[in-house]
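Working notes, beginning with the structure itself.
What you see is the complex with one protein chain gone and the rest in place.
Coming up: subunit A.
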Amino acid sequence: MTGNISQAILEQDLASMPQLKGSVLEGRGLKSRIYTGITWLLAILAAFPLFSVLYMLIAKGGARINWETLTELPPSAFEVGGGIGPAIVGTGVMVGIGAAISIPIGILAAIYLAEIDPHTKLAHTARFLAKVLTGFPSILAGVFVYAALVVAMKSYSAWAGGIALAVLMLPTVILTAEEALKQVPQKMKDAAYGMGCTRAQVISKVTLPTGIPGVMTGVLLAVAGAAGESAPLLFTALFSTYFINGWEGLSEPTSSLSILIYNFSGMPYDNQIELAWTASLVLVLIILVFNILARVLGRQKF
C-alpha cells in the first residue's frame, strides 16, 4: 500500500518538475553549435598561411640544409654548390649592432616612461612618437640612415645596416619594456621604499628584476623582427659575397639573409634559386627560435 502511495507522489512530482533536458536541434543550442563551428573554422584558416609557407620552405629549401650551405661562400653564376655563410654572419652581426644600440637606450627610456616621470609632457610626447615609430615604413629607416651615414662614410656598411635596424627595434623595445615595468605592482615598490631604498635602488633592485622577463620578451620580439628586415638593409648594408673581415670589415658592404633571398631568387640559375629557398628557411628558423626564446624567457621565474 505504502509503495503505491509513494509511487503516486513520485508521478505527481515528475509532472511538476521543471523541464531541464535540452535538445540538440533546439533553437539556442543549435545556434551555439553553429557559431562554435565557425570560430573553429576561422581559427584553422588563420593558421593556414603560416603552415603552408613553412611546408613550402621545408619542401623546397630543406634539401640543401647542410654544413656546406651554412658555412660556404655563395656561388658565382654557373658554379655548383656554395652556401650562405656570409649572409648568416652578416645578419647576425647587424642585428647584434642594432640590439646593442636599441636595448640600452630602449630600456632606459622605458624606465623614464614607466617609473621616473610617467605623466610629464616629455613622457607623453616620447610615448606618442614611439608609437608612431612602430608603424614607421622600414624602407624610410633605410633611406634616413643612407642620407645620414652612408653618404658621409662614402660606403655601405654593416654599421649603417645595424643602425637602421636599431631605429626599427627601438620603439618595440621601449613600448614593451614600459608595459612590462608598469606591471610591477605598486605595493612591491612601496615595500622597497619602506625598507629605506632610494628611487634608484627601488628601480635597480626591485622594479627591473621583477619586470625583466617581460622586458626580455619585448627585446627578443624586436630582434626577431629586425632579423627579417630587408628594405632598410638595401640602402645601408647593400650586399657582399664575402664574410665580414675583422673590424674594418664592418665599414664595408655586408651580406644579409634577406638581401641574399631577394638577389638570388631573381637569378636564372637553379643553384642560386635553391639557395634562396634554403636561406628563407634558415631565416624563418632564426625568427622562430627568437620567438620561442621570448616565450620561454618571458615566463616569471618567481
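Keep in mind that, in the parts below, a contact is a pair of C-beta atoms (placed from the backbone, for glycine too) under 8 Å apart; a residue touches a chain by one contact, two chains touch by 3 or more; residues count from 1.
Just so we're on the same page, contacts and distances are computed from a predicted model.
Novice: Quick one: the chain not pictured, UniProt calls it what, "Phosphate ABC transporter ATP-binding protein", "Cytochrome bc1 complex cytochrome c subunit", "Secreted protein" or "Sulfite reductase [NADPH] hemoprotein beta-component"?
Specialist: Of the names offered in "Phosphate ABC transporter ATP-binding protein", "Cytochrome bc1 complex cytochrome c subunit", "Secreted protein" or "Sulfite reductase [NADPH] hemoprotein beta-component", the one UniProt assigns to the missing chain is "Phosphate ABC transporter ATP-binding protein".
Novice: Using the document's definition of touch, tell me which of A:Gln201, A:Thr241, A:Asn263 or A:Asn291 contacts the absent chain.
Specialist: Checking each option in A:Gln201, A:Thr241, A:Asn263 or A:Asn291, the one touching the absent chain turns out to be A:Gln201.
Novice: With the full complex in mind, choose from A:Thr210, A:Thr236, A:Thr254 or A:Ser280 the residue touching the hidden chain.
Specialist: In the complete complex, the chain left out is touched by residue A:Thr210.
Novice: So one chain is hidden, and I want to know which residue out of A:Ile97, A:Ala114 or A:Ala192 touches that hidden chain in the complete assembly.
Specialist: If we include the chain that is not displayed, A:Ala192 is the one touching it.
Novice: Touching residues of subunit A against the unshown chain: what are they?
Specialist: Touch set of subunit A with respect to the missing chain: 185, 187-188, 190-198, 201, 205-206, 209-210, 300, 302.
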